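Yeah, one chain of the complex is gone here, protein chain that is, but the others are all in their spots.
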Amino acid sequence: MTHRKDAWWIAPFLTVLGFGAFIVYTTWAALQGEHYWYGSYLSPFYSPLLFIDSSAAGAAPLEHAWFGSWPTWWPAMLPSSPALFILMFPGVFRFTCYYYRKAYYRSFVGTPPACAVGALPRKSYLGETALLLFQNFHRYALYPAIAFVFILYYDAVLAFFHDGRFGIGVGTVILLTNATLLGCYTFGCHSFRHLVGGRLNCFSCDKQTQLRYGTWKRVSCLNERHMMWAWISLFWVGFSDLYVRLCSMGIIHDFNTWGF
Amino acid sequence: MAKRIFNIWRGDATGGRFVEYHTDVDTGMVVLDVVHRIQAEQAGDLSCRWNCKAGKCGSCSMEIDGKPRLACMTRMDTFSPSATVTLQPLRAFPILKDLVTDVSWNYQQNKRIPPFRPRPRDADGRYRMQQIDVDRIQEFRKCIECFMCQDVCHVLRDHSRFDTFVGPRFMIRLASLAMHPLDALDRIPAVRKEFGSGMCNITKCCTEVCPEQISITDNGIIPLKERVVDRFFDPLMWVKRNLLRRSA
Partner (left out) sequence: MVDIAELQTFEHDVVVIGAGGAGLRAAIECSRRGLNTAIVCKSLLGKAHTVMAEGGMAAALGNVDPRDNWKIHFRDTMRGGKFLNQWRMAELHAKEAPARVNELEEWGAVFDRAKNGLISQRNFGGHRYPRLAHVGDRTGLEMIRTLQDYGIHQGFAVHMECTALDLLKDGERIAGVVAYWRENGRFLLLKTKAVILATGGAGKAWKVTSNSWEYTGDGLAMAYLAGATLMDMEFVQFHPTGMVWPPSVRGTLVTEGVRGDGGILLNNKHERFMFNYIPERFAPETASTEDEARRWLQGDKEARRPPELLTRDVVARAITSEVKAGRGSPHGGVFLDIASQVPADMIKKKLPSMYHQFKELANVDITKEAMEVGPTTHYFMGGVQVDHESQQSVVPGLFACGECAAGLHGANRLGGNSLSDLLVFGRRAGLGAADYVASMASFPCIDEAQVRQSMRRATDILNRESGANPYLVHEALQKVMNDGVGIVRSEADLTAALAGLEHVKRDVERVKADGASQYNPGWHAALDLRNLLIVSEAVARAALMRQESRGGHSRVDHPNEEEVWGEYHIVIHQGRNGMDVEKVRRAEPPRELAAIAYATLESLEGSNG
């Protein structure tokens, strides 16, 4: 299969481990439907809050819901978790992301597992021309993803105000960092890079294209480290949820200036 | 000084095997120097392509310890002194002899690409372009055609889809034409249909092996894929192209 002598399998192995852990944790956390709120902190998995089931433990106050209390049409067999309404958006964005595609094509389907290592045998290889044609819609996943960055920034700003009082806590720092990291990941997206300037053939032609060139250059800087942002923001968003969750469950204590 | 051990594939299209050679290695030597020493001292007919021996021509591509590398740019002091170094020909292409493969398929692909078609010159007979407009394509034009990206691309290497995918080298050649400020030909439909941009699943091995450090995937193939999306998969772009442009 290969004559490589180095440990080529480490990277795909770690990828499987990392993604696996994240998927398992996210699914579990999303299905909880409780302990996503603590003080003024909202877990990023649950933002925006479209509906709120106030009866759940550690739920946010009802005034934070965009559309009010939990809908009656919601099937009883599903947990009443606000995360279920919204997680698909960042999920699809990440699933169709050019970096994640590389990562899971390599580590989960082995086309190829690593460079110059034989691809796992399959009947025929069609790339992204047949079933995977939907990957071309990545840019439509980008638009909501951009909205999410702003929503999460909004949440982070709100977190600084507990009962109308300004304050700073470990949680506020975590949530602000989370929004920033997601921003670095989202605004370094290949589709975004294309839309802001990459599609042009002449950057210097007029004022507008020159402006777009400047933006494209900055996006390109983020894009060069897209993989890094993808991983850090993935880890951090999970960590943010965990932090809020553990505080809400009373397992850990949040250090803050409000003194609760 | 102890002799170093090299396992070199010897044979031709009908078959072959690894042969072990023991030879001295001096300070600063690269793998190509070793091949030359073995040719001069032990195996006069050991076949190996090379030209400039300075990483500029891309002739001495081979697989060194299983990875495509330029033999002239692979220093011997990057290996442990006790390690056996394995040399074999590029695997994606038919073998001619020993370390030499038949790369003619690549030349056929290049010929399929419609040549550069410039817009008319400026009134004074010159062309004007700004450096910021050519930076992108100059990166692609650094390509020395070592064909290691073609070799490592699993679409060609493992799945043998030579019929549908033109390979990373020619994707960036297409990118260098598509992004050329002077080129007047619309190449996007061909990029998708004739040259198979959809076959690439952006697993980036081409970028990993590129001796010129061209960001083949991020700067070449993905932007081409995005241009294909503009043209074929984005209804907003379709509206912009067909309705707004006409009314304007």
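Worth a mention:
Per-chain residue numbering starts at 1, and chain names A and B are given in the order in which the chains are listed.
Everything that follows uses one rule, which is that contacts are C-beta pairs under 8 Å (C-beta built on N, C-alpha and C of every residue); 3 or more make two chains touch, one makes a residue touch a chain.
Bear in mind that the values here come from a model prediction, so they are computed numbers and not experimental data.
For the omitted chain, the shown partners it touches in the full complex are B.
Per the touch definition above, the residue from B:Asn7, B:Thr23 or B:Ser47 contacting the chain not shown is B:Ser47.
When the full complex is taken into account, the listed residue touching the unshown chain is B:Val100, out of B:Ile8, B:Val85 or B:Val100.
Touching the omitted chain from chain B are residues 12, 26-30, 33, 36, 39-40, 43-59, 73, 75, 96-98, 100, 102-104, 107, 110-111, 115-116, 118, 121, 125-131, 134, 137-138, 141-145, 173, 176-177, 180.
Just so we're on the same page, only the chains that are shown with their structure count from here on.
We define each chain's centre as the mean of its Cα atoms; on that basis chain A and chain B are separated by 34 Å. Across the complex, chain A meets chain B through its residues 2-6, 98, 101-102, 105-106, 111-112, 114-116, 118-119, 124-129, 132-133, 136-139, 190-191, 193-194, 198-199, 201-204, 213, 223-224, 226. In the complex of the two chains, the chain B residues touching chain A come out as 63, 65-68, 83, 86, 88, 91, 130, 132-133, 152, 154-155, 157-159, 161, 165, 178-181, 183, 196, 198-205, 208-209, 215, 217-218, 222-223, 225-230, 232-234.
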